[in-house]
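The structure under discussion appears below in the form of structure tokens.
Only a single protein chain was left out; the remaining protein chains are all shown in position.
Showing chain A:
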Amino acid sequence: MMIEQLITSFIAAAGFAVIFNAPKNALIQCGLVGMLGWLVYTISTINGVDAVVATVAASILIAVLSQLCAKIFKTPIIIFTVSGIIPLVPGGLAYDAMRNFVENDYNMAIQLAAKAFLISGAIALGLVFSEIINQVIRKSRWKKSQVRSN
């Protein structure tokens, strides 16, 4: 059960990297980032964590991994984050919401749309959060080295 989720999320993330024309030597890393993010998400949701919280946790992990990959392979971070977050993106929810809208079930539609919006906000929050941590670490190091040079 878990293994099939791992394999499918790897293929899905790498497949999206191909759709987005990512460089060939980054495909495996993209797949791995997506797989680990999805792993965190599924494990948290199976254990009863709310989907939004699980998404934040997964996207923080994705952002940290992507930053590592970007540092190591000297490529823009967007390559890894984009294909990594694809499994988390609430495409199914957005589709469900739209379907309910056109079937005139507005109550359900608004509920689903709000949830889709919250989850996409959670993805962005996770990505920005790790960037902030990175900046804080870098700036505090900079201050230390400045103190030393003084």
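Here, a contact is a pair of C-beta atoms (placed from the backbone, for glycine too) under 8 Å apart; a residue touches a chain by one contact, two chains touch by 3 or more; residues count from 1.
Operating definition for what follows: contacts and distances are computed from a predicted model.
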* Structure fact -> Complex minus one chain; that chain's UniProt name from "Cytochrome bd-I ubiquinol oxidase subunit 2 apoprotein", "Response regulator", "Membrane protein" or "Iron ABC transporter permease" is "Membrane protein"
* With respect to the chain omitted from the figure, which of A:L32, A:A51 or A:M98 is a touching residue? -> A:M98
* To do: Go through chain A and note every residue touching the omitted chain.
  => 4-5, 7-9, 11-12, 14-24, 38, 74-76, 78-79, 82, 85-87, 89-92, 94-99, 101-103, 120-121, 123-125, 127-128
